[in-house]
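The complex appears here minus one protein chain, its other protein chains still in place.
Chain nomenclature is as follows: A, B and C, assigned in order of appearance, with residue numbering initiated at 1 for each chain independently.
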């Protein structure tokens, strides 16, 4: 058994050096950060391996957009996220920003000022006008029958900002899945067009075959979950059609005992065949706005 | 200011009496249970008010199915849930059961025995054969173009068990929404039929107009969330098209500071116009398999 | 393997009936409540067994005083708690009450109004005057050399209210331990007397022999923890001098992965010999102001 090395902090140290100390301590949260960095580094090198990245939580309002874009550029093969993150990405691509707010602000006052609160990240409600303009402009040029993955690539095609999740997925042809897309600002925009008499048909099930095929065809799969929800579960479901993931990283603040998918440790996936029983995996119990940049800065 | 009444426990007391003591103590978790019971009782009586019920988490594997059915029978006007809960409901409707397992069981052994683990609720993998039979039998009789709500009512129509969430929603014509339906065993069944060359088109956005219309048309809305995820967020989104909910109850184990929708207190919704600023609402921080039956036993 | 029985809620049902449904469901939080009730019922019957009860958290401000008193009257053999709970008990015994407050009240305003906030349980700062009067009156009659357990019984002797934790422990001669007693309002009162030139010597280690002796001499021990902290750890420490506890119940909202004693599952104690490897134990992850009265109402 290895000793728990007491961590040494050096003035001016690099993130990689800090994380190395965490690896050497090897226990509790720090040990888990260390292990996540080891696994993600291995995934980076293992070119045969396909990386499925699931992203939930208010990650764009939480300042994580560029980290996500980095991951998409450098390594991700399949991306699954929430409609909210894609909407917030589009909002920023259209030139708006999220704002640093006070989590104890008076919500009635904010409502009067038309500011929407996401804990301490504030968003002016006027972004919806910008979104509506965008969709009005592009709508007629959209194919009228698509699946959700195709629809999201179409959106990416019309995004001009280079610094956008939607744009990068389109450019790099990274399949992007978002089963609950109707549950988002983007969903509302489609509703608005339909309400205005326009037609479009976006199939709810059609792209399921795509994610399953990628999982099935791949020799080896890796999973990386930031948060739980649909993004995690949708990838887990696809893993059942593979040999199970060989690598796994999960950043979560939920816990197992309540029984939900978001809090389930990756190990549980072995029973389902979602995780390979010889796979290497780690659950990191930490706010992703802290753990994700920390891990990425050490791996990049 | 009211005093914190020290709770008195009486041998053989009723749940309603226990919850009354919680109301009178008025603080911390017990106080929140008390308040949730008051608000749900009011919702029950306020006939003008439409109740939107969002259900996430492994609630059918967690023994909550009959409580949900009770709520659907007695009061719910709009129901939003996860594909997983509907799949587990269907599994039970087909005659299978979930099993009481050990959360520390060896997942490799379970995998060999073809038992899928949901924390300590186990499910034999053979249920997928039952599901496939069901879908093979009914598939040809399904309309070939539907939205998700229509599709779920169709499923409910073919369920024979009276003790089923899907069945009750169909029978009582309770609109049931599940934007991420592809992310579930039911999704896999549709994938299987499509892979077998069958055709069906289920629209991802079409029923969004229905939930928004109900929210919009209703004089007064109430929200009740068990867990977060898509079910909560999808209802929250619809509330923006109303005067904001006048009543709100949320049972959650998540917390606000990580910024995600699941942990956001109902109050945050005021800034968005999802909660009416004069609304009565309460966040209960407690495992729903404890808090939901406790609250319901006191209200029913 | 037993089936997960879907819980049935009956109008007007008793708490014991509700908890029976939880037992029959057998999974997640509800299953744990069910198991805790089974174990506590067994402890109640097993007269050879000594029950060590550890109580942390703001349980008197949280409305749990009478439940604690019930437990002390009916079954507890050894009691360990925080100085805060004993101070709040004394405050109520002197005629003050805690008040139902707003957790979002302005703390600056409260400070001006001399109201101390414990989340949503408020306490007028004037209680300290009452405490000081009490200690000034009794101080000269106190023995001048004691251990902490003796000191706490002395306090109990001078409490007139029958409805007091300190009083009951004194009357029933239940050993009451509070290693960190200096960390409390009671501690401040002793500091005040010492500052006024009075003398008293209360030994920090002397009563450790008493709790260890009870654990050692007893044929069989049971542990019941509400919260963690010193109360839990102090009992755990004593258990090392026994065969390990044969029964264990823990109500906690903490989690294991951070490594602290408060979140450690009872199972971990087996490695130390604190829990007997044949013992029956359960960890309940739930706010104690909900779970404690619920369990007690079903057992009483």
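By our rule, a residue touches a chain if its C-beta (ideal position, glycine included) is under 8 Å from a C-beta of that chain, and two chains touch if they have at least 3 such contacts.
The structure presented is a predicted model; accordingly, all values stated were derived computationally and were not measured.
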item: Sole contact to the chain not displayed, among A:21, A:38 or A:106; value: A:21
item: Where the missing chain touches chain A, by residue; value: 1-16, 18, 21-22, 25-31, 33, 58, 60-67, 70, 92, 97-101, 119-122, 163, 285-291, 293-294, 296-297, 300
item: Interface residues of chain B (partner: the chain not displayed); value: 27-29, 32, 104, 255, 257-259, 285
item: Interface residues of chain C (partner: the chain not displayed); value: 56-58, 61-62, 84, 103, 105, 107-108, 110-111, 115-121, 125, 148, 179-184, 187-188, 190-191, 194-195, 200-209, 212, 227, 229-230, 233-234, 237, 253-262, 264, 267-273, 277, 287-289
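The rule is short, and it goes like this: only the chains that are shown with their structure count from here on.
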item: CA centroid of chain A to CA centroid of chain C, Å; value: 43
item: Chain centre separation in whole Å, for chain C relative to chain B (CA means); value: 35
item: Contacts with two or more other chains, residues of chain C listed in rising order; value: 27-29, 285
